[in-house]
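Removed: one protein chain of the complex. Kept in place: all other protein chains.
All chains are identified by letter, namely A, B, C and D, in their written order; residue positions are counted from 1 within each chain.
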Amino acid sequence: MILGKVVGTVWATRKDESLTGLKFQIVKHVDLEYNLKDNFLIAVDSVGAGVGEIVLVATGSSARLTAVTKNKPVDAVIMAIVDKLDVVSD
Amino acid sequence: MILGKVVGTVWATRKDESLTGLKFQIVKHVDLEYNLKDNFLIAVDSVGAGVGEIVLVATGSSARLTAVTKNKPVDAVIMAIVDKLDVVSD
Amino acid sequence: MILGKVVGTVWATRKDESLTGLKFQIVKHVDLEYNLKDNFLIAVDSVGAGVGEIVLVATGSSARLTAVTKNKPVDAVIMAIVDKLDVVSD
Amino acid sequence: MILGKVVGTVWATRKDESLTGLKFQIVKHVDLEYNLKDNFLIAVDSVGAGVGEIVLVATGSSARLTAVTKNKPVDAVIMAIVDKLDVVSD
Partner (left out) sequence: MILGKVVGTVWATRKDESLTGLKFQIVKHVDLEYNLKDNFLIAVDSVGAGVGEIVLVATGSSARLTAVTKNKPVDAVIMAIVDKLDVVSD
């Protein structure tokens, strides 16, 4: 999975009809100190993640394995909100 | 999903027969201020996206989860046209 | 999909038996002016694409959605030969 | 598969309910001398891999082919703990 931070939301009224009601969040990749990286992706939220939260994003076909994204043209889903990381220094 | 801008169209008469009638759009990646990046991909349009529009592209097997791409050798589909982004500054 | 140019062929007699008879083409990525990039991949041809032709390549599980690649260990297929691009300048 | 080293753990109480009980490990990519690289990913552990161990990670839909990740929104799984590498110098 990708470790990221929610930095915003995408609004799109003209979309595949199966996507109505889904929340499209802008997620920037972060490093292990939560510093923002440049790359970002758009992910459907499935756990109520708000702007500013650190999250895990599953991509590819696995993104369709939640109740809200099942059988939909979605390739990235927020499936966890991170409490904390335990990282052993190198 | 990828955030991108439609910058053109690919014309291809010799193709897998299941692809007849599909529109192949050239989509350049954009950043959160809609500035074009170098990388691009070719995606089938499923929502009537025209040149110049900002769109969301789903890739991989999820690209086959729209009516027009179902069961076809397609790995990228335009599945939403973006109205606007709400981005919280860093 | 990837925009690419066929630059050669791979010959491999010792291979998974389901791959017998398939043509493995070397496809270099190109930019929107058809200039060759460094990265390349090997793709099965499904539309009779010859060396020098500009093509579209579908990758991942979508590569198995043509008659010649169905249920085979193939992750990239040439599924269209490009006639032309209409690109709107930036 | 990816060759990596477990460098920590992610704790997340608010997550897709199907993920309860799974262990999310932070895995940094390593080179063939086990030197850490910058890029990392989050993978579910399926073989009891602890911090400091060198592991193999399967990604994409293949990540769902273990007992603990079956049908879950998971795109990376630790499926082996490495004993050793035999590498022929260039």
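Annotations
Simple rule for what comes next: contacts are C-beta pairs under 8 Å (C-beta built on N, C-alpha and C of every residue); 3 or more make two chains touch, one makes a residue touch a chain.
Everything numeric here is computed off the predicted structure, so don't read it as measured data.
Here one chain is not drawn; of D:V7, D:V27 or D:V77, the residue touching it is D:V77. Within chain D, the residues in touch with the undisplayed chain are 1-3, 32, 46-48, 56, 58-63, 65-66, 69, 77, 79-88, 90. Contact between chain C and the unshown chain involves residues 7-16, 18-19, 24, 26, 36, 40-43, 51-52, 59-61, 63-64, 71-76.
Criterion: only the chains that are shown with their structure count from here on.
Set against the Cα centre of chain B, the chain with the most distant centre is D. Taking the mean of the C-alpha atoms as each chain's centre, chain A and chain C sit 31 Å apart. For chain A, residues touching at least two other chains, in rising order: 59-61, 63. Taken as a graph of touching chains, this assembly forms an open line, each chain in contact only with its neighbours along the path.
Contacts between chains, counted with the stated touch criterion, involve the pairs A-B, A-D, B-C.
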